[in-house]
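Removed from the display is one protein chain of the complex; every other protein chain stays in position.
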């Protein structure tokens, strides 16, 4: 649903960047979050840091496009280039404020599947967890990003690669994973929060109708007003500054 | 019992160096073993390596006297300067061939005490284990070094800082520690081996009478012939080359 | 290892027997030992169990070439493009065993091996199917706090393969840039094969012992192999060849297509020099950063 002003993915990057607070340590993996951290640290979150499971720690955008966390511009003038045990230890001891996750499937409690999905009779193998399961289990909060496609929204994921919240309304209280669990889902049409561990519609992207969004889910998705979190708003458009940054960080639109 | 040719401690260094085989990884701590490794790697064991719990790995003598493993000549032109978990991991996974230990007390199974001893009514507090307990538990073999003083040889140590062998004749078979346990004790009068986990007299230093050595122990110490390990021999004197090396590595006789 | 004449890549790789378990691709998208992977394919080594965190293409290529019977990893694919088709097809057709890990669980398994303990505990995996569907891990109650933890058993690969910036003939290795799980994988391995951009004398290594990532007693062989990590990037040497990843993705969606790709890039070249002639990209570092000076001494 690209407009003439910006692409869906540019809006997703902007919305993801907004989930990073100033001072946060953010756990950044593949794809859009690579750009989102760079936008956040360049705008409202100048004192945030990014940690990458490869062993990289950064406090500033890379001076050049990065396809992966290990592209040399992401290592050059990093704060630290170390190993995974160091980074995952920060996560496990509770020092990571926010982590980003993608997924092929998500359910109403924020469980994610990136391991294997069913397509008719066939089971399709996906790449797997990478560090996603670890981030999902242990980050203070996680932000989920995925294209808005109805087949991705399921009552029960085929495989829990990255745990979400408990299904009893207790969020992470009665869940064995120690972190805070999902706090937001950003799709190409809307943003969602979690209330008592369950997904609810927080905002729709400019030009998107809330009912259309809700119709894409196989369960009755709550809205912000259903759960006492205000009303469904309209997602902020990327600012001119954000768009300029996104197009600097990803000049050929490889990710966005 | 210094002769005009060499001191007791020079002989102990020579005897300790002889316990390092070429190709060994040796775990070196404080005092005489600092010199013994340097002698060994300069003579019969050129392919041996030393690891120090501070994080140092060396393949050659320091180019200057060292009071401690962390004196700068021991760090300068080291193969690696890393941390303790790295070094202790090598030990725990079985990659250390020989470790050196000192002690205030030793018993017939090679248990060592460096924590607290009784002196009449009084209990005297000593510095403690350092890495000694770890080396004693996990090295493939250990070599014990101590001045030859009867009060140090006891039926039962007051505190097992560094475990020796099981007391049932099984050596390390029925002992919970995974390493090979003590293989030799070098004192200022004699060298000892261990047979079925129990101390026996292997050699006396030049000019020392075996009966005098045995009389210093509160139990009937076996001799090499008692346990079928040949006969009690005379410890080799330090060679001229060894003495020259020792006096190069410790020019003021601080340790020797 | 002994510091005589160094083996060639062919000689060193021939020591890796069919049926071995091999950890590789340990620094994630950085410094992946592709040269060794391709030589394994040329030599027809097979029945390998590949161990690693994410494997950015390397495992997919080895699977495509029929070298692999098992995978112990957290992610297998193509970081630039997503799916690794050879992996996906092999799993869907039950041609390889897969042990699903998270990045941290495979890291901890190797770290346990490196530390010489039977397992390491973690707070990760709890509530995931990586844990629930597997009989690999154990659930335990921590005796001190009563907390639930997962115990990850040690993994000790037969071989760990590493590509580094410089190494001495003795087998001491300097690495810089991020290292992922290289350190635990080296410590856990029975044998370590190091390919390096540059063989340097021992004095170069010893001028900076805090830079030493691997020491000689862990190393089975050192091989000089410039561009040994291409198409992955190597800090201080060359950038990622992203086009290669995209081309591979578009050219390997069937086994026939893969075979054609491999005929050109793997079987059609004798060695790494010939391989590099195929590469049509300037990956050189045009904005070098020189590390601030450090002194040791006495």
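Chains: A, B and C, in written order; residue numbering restarts at 1 for each.
Please note the rule applied: a contact is a pair of C-beta atoms (placed from the backbone, for glycine too) under 8 Å apart; a residue touches a chain by one contact, two chains touch by 3 or more.
For clarity, every value in this text was computed on a predicted model and none was experimentally measured.
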Contacts of the hidden chain among displayed chains: A, B, C
Candidate in contact with the missing chain, chosen from B:48, B:81, B:203 or B:222: B:81
Residue in contact with the excluded chain [from C:132, C:147 or C:190]: C:147
Hidden partner chain, residues of chain C it touches: 116-123, 138, 140, 142-145, 147, 149, 151, 153-154, 165, 174-178, 200, 204-205, 207-208, 210-211, 235-236, 239, 285-298
Contact set of chain A toward the excluded chain (per top definition): 25, 47, 49, 56-57, 59, 63-64, 71-73, 75-82, 85-86, 89-95, 138
Chain not shown, touching residues in chain B: 30, 52-56, 63, 67-72, 75-77, 81-85, 88, 91-92, 115, 122-134, 136-138, 159-163, 175-178
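One rule holds in what follows: only the chains that are shown with their structure count from here on.
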Maximum inter-chain contact count - chain pair: A-C
Distance between chain centroids, defined by C-alpha means - chain A, chain B (Å): 58
Inter-centroid spacing, chain C versus chain A (mean Cα positions, whole Å): 28
Shared-contact residues (touching 2 or more other chains) in chain A: none
Residue list for chain C, restricted to those that touch at least two other chains: none
